[in-house]
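Every protein chain but one is kept in place in this view of the complex.
For chain A:
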Amino acid sequence: MKEYQTITEISGPLVFAEVDEPVGYDEIVEIETPQGDTLRGQVLESSEGIVSIQVFEGTGGIDRNASVRFLGETMKMPVTEDLLGRVLDGSGNPIDGGPEIVPDKRQDIVGKAINPFSREYPEEFIQTGVSAIDGMNTLVRGQKLPIFSGSGLPHNELALQIARQATVPEEEEGEDGDGSEFAVIFGAMGITAEEANEFMDDFERTGALERSVVFMNLADDPAVERQVTPRLALTTAEYLAFEKDYHVLVILTDMTNYCEALREIGAAREEVPGRRGYPGYMYTDLAQLYERAGRIEGKEGSVTQIPILTMPGDDDTHPIPDLTGYITEGQIMMDRDLNSQGIEPPVNVLPSLSRLMDDGIGEGLTREDHGDVSDQMYAAYAEGEDLRDLVNIVGREALSERDNKFLDFADRFEEEFVQQGYDTNRSIDDTLELGWDLLSDLPKTELNRIDEELIEEHYREDETAEAVQAD
């Protein structure tokens, strides 16, 4: 391995060095500073005679006298089942004082694309115990379903609640025979130590840590390292899922910090920036992370992703949520108004979506009436929401009896259905029964999204009667 002392330029997170032998694109580089620190980086562009290197730990401390070594391989993650229970830094080094990790194998962190022909369509219902998700935006195994949040909103509480409560109902009933176990991979990018503690405390309190692998890049860790952290996390997830049969839930937070780092590198490379300064290839780059979720035919395990991102200015047209939404299989949208009303979790179901819901619900999976109930609640809630604007202008009295019922529905929907608190675990039956309870306040003839037979079976006649009398 040749060592060079040929650095010609240092600019932001980038270092340029002259070389006299060919260096591969994406190859790993070690830079030793005169102080004796070793920093790691990656070849961003390789030309005859000169390479540009992106340094993960940041370029602080590097000068022209630093020496550069090319390792002749692209970045690898040492993987083994023994990683479960371990806490690593954002570059994959253990920081929990535990024993050295003896890898089973070293896997390329730039995952190869899953052949679409080899995928299996995800359709196994995961019960999160959260009505706004299970009832309205169902999560399935192998899905990538992000939480779109804003700064200061309780996205971490929701993510933790999901991690704690997630089960696949049939398996509880002893179908555990396939031997697949559940694992959580937590990849933190640029979050505060306080937030990180929130997660760690919960993992420890619930004993989840034993079946988790934690990667920590905190707010004061180098920003460029955030390029690597999610890839290490996903490489580990793929190994556990597709070679060791685990059902892996990957929580990545905060993708906004990841994208900021991407922008920083683009700017340092003097690239032509895309929308709002983010690189034009950000869609492709994000896809290379998010598409590493799924199921593969003939494999027991699965990778389910819950990335979290905070929308700058709560704006869902900002490139980070926008490009994410174009790639992921839906989104769970947190809402600042609901949060100030005290709704826990403050999920606004209208802009939320689970694209894999339809195949994961219904008879034999959840319940026959699930799809219709959810459709009807969407339509009714949307109608009630619309009417709220009007009420502000003309007052409730000016509205028809029908309109008033929809207004009441929207209120109850938020206060009883979405609202549940972070410690309540509702079964899908509870969730759907609650749905019928609310829907039965509307006249039967308004339930045009629900099959007539299902209405006969579930609609609660007497309650309407009571409601009418009470009016």
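Assume a residue touches a chain if its C-beta (ideal position, glycine included) is under 8 Å from a C-beta of that chain, and two chains touch if they have at least 3 such contacts; residues count from 1.
By our rule, contacts and distances are computed from a predicted model.
Q: One chain is missing here; what is its name in UniProt, given the choices "Heterodisulfide reductase subunit B", "A-type ATP synthase subunit A", "FeS assembly ATPase SufC" or "Succinate dehydrogenase"?
A: Choosing among "Heterodisulfide reductase subunit B", "A-type ATP synthase subunit A", "FeS assembly ATPase SufC" or "Succinate dehydrogenase", the correct UniProt name is "A-type ATP synthase subunit A".
Q: Looking at A:Asp37, A:Asp337 or A:Glu452, which makes contact with the chain not pictured?
A: With A:Asp37, A:Asp337 or A:Glu452 as choices, the missing chain is touched by A:Glu452.
Q: Have a look at A:Glu57, A:Asp134, A:Glu260 or A:Glu329 and name the one touching the chain we're not showing.
A: Checking each option in A:Glu57, A:Asp134, A:Glu260 or A:Glu329, the one touching the absent chain turns out to be A:Glu329.
Q: Out of A:Pro122, A:Gly135 or A:Pro345, which touches the unshown chain?
A: A:Pro122
Q: Which parts of chain A face the unshown chain closely enough to count as touching?
A: On the chain A side, contact with the omitted chain comes from 21-27, 44-48, 73-74, 108, 110-122, 142, 242, 271-275, 280-281, 283-284, 287-288, 291-292, 294, 296-299, 317-319, 322-323, 325-327, 329-331, 350-351, 353, 355-356, 358-359, 371, 375, 378-379, 382-383, 389-390, 393-394, 398-400, 403, 445, 448, 451-452.
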